[in-house]
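In what follows, a structure is listed as structure tokens, so that the remarks can point back to it.
Only one protein chain is missing from this complex, and each of the others stays in its spot.
Here the chain labels run A, B and C in written order, and each chain numbers its own residues starting at 1.
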Amino acid sequence: MIGIGVIGYGYWGPQIVRNFHSLSGARVRVVCDKEPEVLKRAKLAYNDVEVTTDLSEALTSPQVDAVAVVTPVWTHFDLVKTALENGKHVFVEKPFTTASDQARRLIELAEKKNLRIMVDHTFLFTGAVKKIRQLIDNNELGNLYYYDSTRVNLGLFQHDVNVIWDLAPHDLSIMNHLIKDKPRAIVATGERHLNCQEDVAFITIYFEHNIIAHINVNWLSPVKVRTTLIGGEKRMVVWNDLAADEKVKVYDKGVQITNREGVYDLLVSYRSGDMWAPKVDQTEALKAVCEYFIACVQDNKQPFNDGQAGLEVVTMLEAADKSVRERGRIVEI
Amino acid sequence: MIGIGVIGYGYWGPQIVRNFHSLSGARVRVVCDKEPEVLKRAKLAYNDVEVTTDLSEALTSPQVDAVAVVTPVWTHFDLVKTALENGKHVFVEKPFTTASDQARRLIELAEKKNLRIMVDHTFLFTGAVKKIRQLIDNNELGNLYYYDSTRVNLGLFQHDVNVIWDLAPHDLSIMNHLIKDKPRAIVATGERHLNCQEDVAFITIYFEHNIIAHINVNWLSPVKVRTTLIGGEKRMVVWNDLAADEKVKVYDKGVQITNREGVYDLLVSYRSGDMWAPKVDQTEALKAVCEYFIACVQDNKQPFNDGQAGLEVVTMLEAADKSVRERGRIVEI
Amino acid sequence: MIGIGVIGYGYWGPQIVRNFHSLSGARVRVVCDKEPEVLKRAKLAYNDVEVTTDLSEALTSPQVDAVAVVTPVWTHFDLVKTALENGKHVFVEKPFTTASDQARRLIELAEKKNLRIMVDHTFLFTGAVKKIRQLIDNNELGNLYYYDSTRVNLGLFQHDVNVIWDLAPHDLSIMNHLIKDKPRAIVATGERHLNCQEDVAFITIYFEHNIIAHINVNWLSPVKVRTTLIGGEKRMVVWNDLAADEKVKVYDKGVQITNREGVYDLLVSYRSGDMWAPKVDQTEALKAVCEYFIACVQDNKQPFNDGQAGLEVVTMLEAADKSVRERGRIVEI
Partner (left out) sequence: MIGIGVIGYGYWGPQIVRNFHSLSGARVRVVCDKEPEVLKRAKLAYNDVEVTTDLSEALTSPQVDAVAVVTPVWTHFDLVKTALENGKHVFVEKPFTTASDQARRLIELAEKKNLRIMVDHTFLFTGAVKKIRQLIDNNELGNLYYYDSTRVNLGLFQHDVNVIWDLAPHDLSIMNHLIKDKPRAIVATGERHLNCQEDVAFITIYFEHNIIAHINVNWLSPVKVRTTLIGGEKRMVVWNDLAADEKVKVYDKGVQITNREGVYDLLVSYRSGDMWAPKVDQTEALKAVCEYFIACVQDNKQPFNDGQAGLEVVTMLEAADKSVRERGRIVEI
């Protein structure tokens, strides 16, 4: 039985508590938030859980084996560091930290203490991403050509981060999870219209080989779009996360170019076959994340969405930020 | 009655001939193509039109007042130049030329000879673009924030140009037509997968003020997309050119940020009202282009889609090409 | 403060309790269900509410002013009757009863006792239906031509009722609420495939004047559809209840037929203008129903969704059932 202390009971905190609470291997011991009002709601919902405004109760209590950090990103470093120093495993919201050197220090500390860090890249546990990963692992798409994601909607403006730090962590973590090739450089462009944070941005990621990824994030779109195109040599995928059914469509389409001997002109041949929408697992992704965290802690196993995975995303966010500020200058990573 | 000589009867040529042929103010005198087979088809369809493989007949015949150049872009400069030198007005396919200095020389030549050049940016004459222009002219959108276009499909690969020169001229000409602010710099990224031309590219255009434009072009998409989002302070537009009806949707949505006196936090307020899909003119755009060309020639009037408009698009294509080759380096224009 | 007793805590019961529980004018006193397991869940969620398997506690307790009957339809008559006899107001799920004579007896009883009956036709309180009603009240659609609803999905098979009694009450109550003309006769067809209940059915309702309504209900559809077309002389409406946004679309389209003097042929002229998707209220409909019930009880006011409204729906369901059994014979109502 893993005792859990949860810090932060704002928007996402209640989801985290609900899911850890439902697991037989975990027990939520304490919920900590700076707002007493918020804690009242937590207590009403979970009679058996202690609530407190005192951080140290969550970070140091002997009943707590693992701390879930569900607070704004700028607080992550201090909270995770203290938790690790007190011998607690850590479950932390994405993005992992506000800077890559912070992430590196936390990873090192966890290693030294033999503690687990898991970053909550929830999307990796959705049926859609698991299905696409499986298609790629089975080489059903062939060599990958590109990964192109659009993640736009109206608001919600964040005060402390720009649209890149708000929306792109999803895409970057998914991209990293799906594409085996290594991201090498980033070009990002964007603009500010309402305050001093970019509200529209476009990110290109170059890989070691000739895959290219692109992420379009926007807080000023009148319509909500969550669509990713993945082009492969053999097949292509369109993932529309807003579709009620048929979120993932696999197109048996392709292009081939052959150079006939002695012939100057390229011969381009198109192949267009069936479309197929595989059934995807509908289990709540966050429940799977929480279960996986408990399993990793219990079995002393390194999760795949560990500090290192979180660091890679933060590194790309940093690079994108730098590139935007320098109007699209390429930033190697 | 304006006599027309048409050079090129491949994919787009028959459309041009059909439309000029249907106008009372024009008469198609001669159709020129290097393939005799192709000319046979032209003759069968238009008994009263002369067909020839001899360029000079179209370029010099006294019966021809204006030449329509409907050939690959790398032939434009020579053909347009010869036509102008022979005193012919010119109607030329987009993109205008392969290089901006060519475009400048042709504009200069036309001015000296007092001849018209019209570049066939057909989209500017569609009901959708006319309606959006009208919304902007009437200030229904308020200050513009961004212009974001996605133009992707499977193929058709071109041998002589990359995906930018193939697909982006549409977006660049529409963007220029709609946005009064001046484009100042371009950042473009992209990748080659099948031959030595980029088949996927992402273009950001910075403007003098804080509008930002973005164009996503792709020859390797399993699905066809033709969608443009235009964000304004007062209203926002989604234009889906593939929709059978309701191509243009106007959203009465917006975001406002106010800084209350003495209050540190920004107050973001969202406004979400009705959506409205204005009826758009369904007339064939190409017919309107041809009519407008005849009217400009007859009335000795400078068209708005003139050589200068064509030059501006070519300048941006050049800049995008340069930026892609240098992995996203910003190119001022 | 109105004391509420809720009978039935299965699928819909928890929604009813949650909503009455949230109202300042109501207090949920007791929840009754025959399953002790189910009551445990109720108690966990609402500490302050008494739970019981004993019907009489809900039906006779002096703390209970009004009884919400959230049980299968075949139990409604007895429960509502007992509640009324004990001087309780009644909130009852749709359909009101299994037979029209039952409904008539309950209405009579409530009148004699001066008690309120409200039938939970929740859809009448959705933003979409309220908006369409408003369009009709303002004569924006002109004379109505037809009402055509499709309500199909896979399952959920009911054991005690056929697809008509399961799905059509929604459409019939909405139709009655929107159309001022009186339904006069019903023709229904359908078929059974899996058990002894119709799983597919098509219902036509003739009105006093030349409006016609049609309802397509199906438990065996691979896709879920909730779409209603309403044709009017001046404008037409498409209501897609599954759309995330733009549920209600108003088309400025129409047809006119004129008979020119002395001319035999009819002249048909089509009008096709803008489409407009008015913003609709997003408040939870069930909350509004519950609030309205409390207000009607407090103010001794007859709700519009009263026993009479429930009776009219039951009468049409009875007629549809009879018609289906006699393979489409018209049944006057």
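Throughout what follows, contacts are C-beta pairs under 8 Å (C-beta built on N, C-alpha and C of every residue); 3 or more make two chains touch, one makes a residue touch a chain.
Here the structure is a predicted model, which is why all the values come from computation and not from measurement.
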Contact residue for the chain not shown (choose from A:E37, A:D274, A:D299 or A:E332): A:D274
Chain A residues that touch the omitted chain in the full complex: 245-246, 252, 272-279
Positions on chain C contacted by the hidden chain, ascending: 145-146, 148, 150, 152, 154-157, 159, 185, 187, 189-195, 199-200, 202, 204, 206, 210-212, 214, 216, 218-223, 229, 231, 236-238, 251, 253, 255-257, 265-266, 268, 270, 272, 327-330
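Following the convention adopted for this analysis, only the chains that are shown with their structure count from here on.
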Between chain A and chain B, centroid-to-centroid distance (C-alpha), Å: 39
Between chain B and chain C, centroid-to-centroid distance (C-alpha), Å: 53
Overlap residues in chain B, where contacts from two or more other chains coincide: 272
